[in-house]
Structure formats: C-alpha cells, structure tokens
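Yeah, one chain of the complex is gone here, protein chain that is, but the others are all in their spots.
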Amino acid sequence: MNWAGAVFGASAAVALIGALGAVGLKNIFHNILSFALAMLGVAGVFLSLGSDFLAVVFALVYVGAVAIAMVYAVMLSDPLDEPRRPRSRSKVLGAAAFAAVGALAIWLVVYRAHWLSPGGPRRVSAAEIGVRFLQDYVLAFELISVLLLVAMIGAVTIARRVRPPGGRG
Amino acid sequence: MTALAAYLGFSVLLFGIGLYGLLQRRSLIAMLIALELMLAAVAVNVVVLTTYAGRDPGAGQVMALVLVGVAAAETALGLSLFVAIHRAQATIDVETVSELKG
Partner (left out) sequence: MSGPVLAALLAQWTPLAASALILVFLRSRPAAAAATAIAGITVSLAATGLLVAQVAVPGLSVLAEAEWLPVHGGPGLAFGVLLDPLSALMAFVVAFITLAVMVYSVGYMRGDPGFPRYYGFLALFAWAMLGLVLASNLLQLLVFWELVGLASFLLIGFWFERPAPAAAARKAFLMTRVGDVGFLLGVLLLIRALGIATIPELIEAATTRLEPGLVQVVAVLLLMGVIGKSAQGPLFTWLPDAMEGPTPVSALLHSATMVAAGVFLVARLHGFFAAAPAVMQGLLWLALVTALASATMAMVAGDIKRVLAYSSISQLSYMLMALAAGSVAAGFFHLTTHAGFKALLFLSAGIFIHHAHSNDMREISEHEPLKLTAGVVGLVAGASALAGVVPTAGYFSKEAVLTALGGTGGRVALALAMLGAALTAYYSGRMVFLTLGGRSPSRQVAKSLGEETHRHEHRPSYGDRMMAAPVLVLSALTLVLGYLGPFFAARLSPEAEHEELFHFGAQAVTALALVTAGLALSWWEFRRALAPRVGFAERVPALRSFFGENWYLDRLYDATVVRWTVALSRAAKWNDHTVLDGASDGVARGTVWGGRILAMVQNGYVQAYLAAVVSVVAALGIWLVRTGPRP
C-alpha cells in the first residue's frame, strides 16, 4: 500500500478543511482553531514527503506558538462585543475572483515550468538538516537568529504602554 | 495524476484559500491568519519541488525552516502592532484604519 500517498491524501484533506474554516468561519476563535487544524494537516503533508523534522517543527511553532499568540492578541484587541457587521456580498465575490485568478496564474506558471527529472521522497533526517544548516547555510542560520531576536525586541517595544516621562504610571 | 501534480495542486489550493482570506476578511488578525496559510503553502511548495523536481531535498527543507522562522517573527511583530493599533484607534478593522488615501 502506498503509505505516503494515503498519508498525503488524509493530511491534505484535513489541511484544506482547516484552511477553509480559518478564512470562512465568523468567530475569530474558531478561525484560530481551524488554523491550528490546518497546520496539523500541513505537518502531515510534510510527513508524507519524508521530512519528519519539518513536520514536527511546523506543529510546534504554528500550533504551539503562533496560534496561542494570536489568541492573546485577540484577547487584547479584538472587540468581540461589537455588533457583527454583515459580510458584503460583492467583496466576497471579488475576493474569490481575484484569488482564483492568482491561484490559476501560479498553477500555470509552476506546472508548465521545465522541471528537472523527478526524484522521489527521501527521508531527510534532522541530523542532516543540522549539518546543512551549519555548513552550507550557516549564514541563513545566523540571520534567522538575528531576525528572531530583532522581532522579539520589536514586538515588545511596539506593544509597550507609553509611560508619561518621569515617574511610574 | 503524478505525485508532483497532486502536491503542487494542494499547495496552490492552500495558497488560493489564503489569498481569498487576505482579500476578504476585515479583521487584521484574520488577515494575518490567511497570510500564514499562504506562507505555509509556499513552504510546502518549496519542499515538494526540491523533492520531486530537483536534486537536493535537504536544501528545500532548510529553506522551509527559514521560512518558518520568518513567519514566526512576522507574526509576533504583526500581533504587537495590532495591539498598538487597537490601543490608538479602538479598532482593528482594516477598512477603518486605512489612512493611505489619495
């Protein structure tokens, strides 16, 4: 039996259902939970591609960190008690149209490209990734570290309450 | 259909759904969610192509990991920005906070 294919099919379905929920549901919490589901689906897809490390990282980062952070942000900002405004029908149709156009264009470009001879899924171990990071792609590794540091500091700075000068607020 | 086509089709669909959400949702956080979906689709695409249409899957996975890092950083910053915006204008409705007008 084609385990990879089956895993892929199931994961893809989960991911797509989650994605549809993430953009379509009305309650923002439902969106976030759907999003988490979609990311789990994507992690499954990565598994079927033979990149287990990547799958685990995806699940950890997105479900474990990003979605939680989004919940926090919703708590701090989203006016949940405001009256829900109805979705404008023209906007929905317009967005769908543009999105379809964009997706179609990408499909055309990617599918018609002259790719090299196809290989097949090969398990890439975490060790291999680590070696690649520290040998061929060490610059990217360092940059990512700096980027994450800067992002953290920036996030804290932006979200701070501005205290009046002199004395504690 | 070939495996490549299936994977690519999946990533394009995921991207399209994310794009729809980006264009349609009013709340900034909802737009961010959609954006994350798009980034995930890109990561899938990169890994798929290096695996099925290229020679170096390892490089593809490294790229995807970098992408995850970037996405996380971006999410953190974006969310703190939304908090600050909400503090200033009591809303994070993209149609209200738009000031880049002609």
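All chains are identified by letter, namely A and B, in their written order; residue positions are counted from 1 within each chain.
By our rule, a residue touches a chain if its C-beta (ideal position, glycine included) is under 8 Å from a C-beta of that chain, and two chains touch if they have at least 3 such contacts.
Quantities reported herein were computed from a predicted structural model and do not represent experimental measurements.
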Query raised in the report: Among A:Ala6, A:Leu104, A:Leu134 or A:Val150, which residue is in touch with the absent chain?
Result: A:Leu104
Report summary line: The listed residue (B:Leu4, B:Leu22 or B:Leu79) that touches the chain absent from the view is B:Leu22
Query - For chain B, residues in touch with the removed chain - result: 19, 22-24, 94-95, 98-102
Query raised in the report: Can you name the residues of chain A that touch the chain not displayed here?
Result: 91, 94-95, 98-99, 101-102, 104-106, 108-109, 112-114
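Heads up, the rule we're going with is that only the chains that are shown with their structure count from here on.
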Report summary line: Per the touch rule, the chain B residues reaching chain A in their complex are 2-10, 12-21, 23-27, 29-30, 32-34, 36-37, 40, 43-45, 47-49, 51-55, 57-59, 61-62, 64-66, 68-77, 79-87, 90-92
Report task. Please give the residue numbers of chain A that touch chain B in the complex, ascending. Result -> 5, 8, 12, 15-16, 19-20, 22-23, 28, 31-32, 35, 38-39, 42, 45-46, 49-51, 53-54, 57-58, 61-62, 65-66, 69-70, 72-74, 76-79, 85, 87, 91-92, 94-96, 98-100, 102-103, 106-107, 110-111, 115-116, 118-122, 124, 128-129, 132-133, 136-137, 140, 144, 147-148, 150-152, 154-156, 158-159, 161
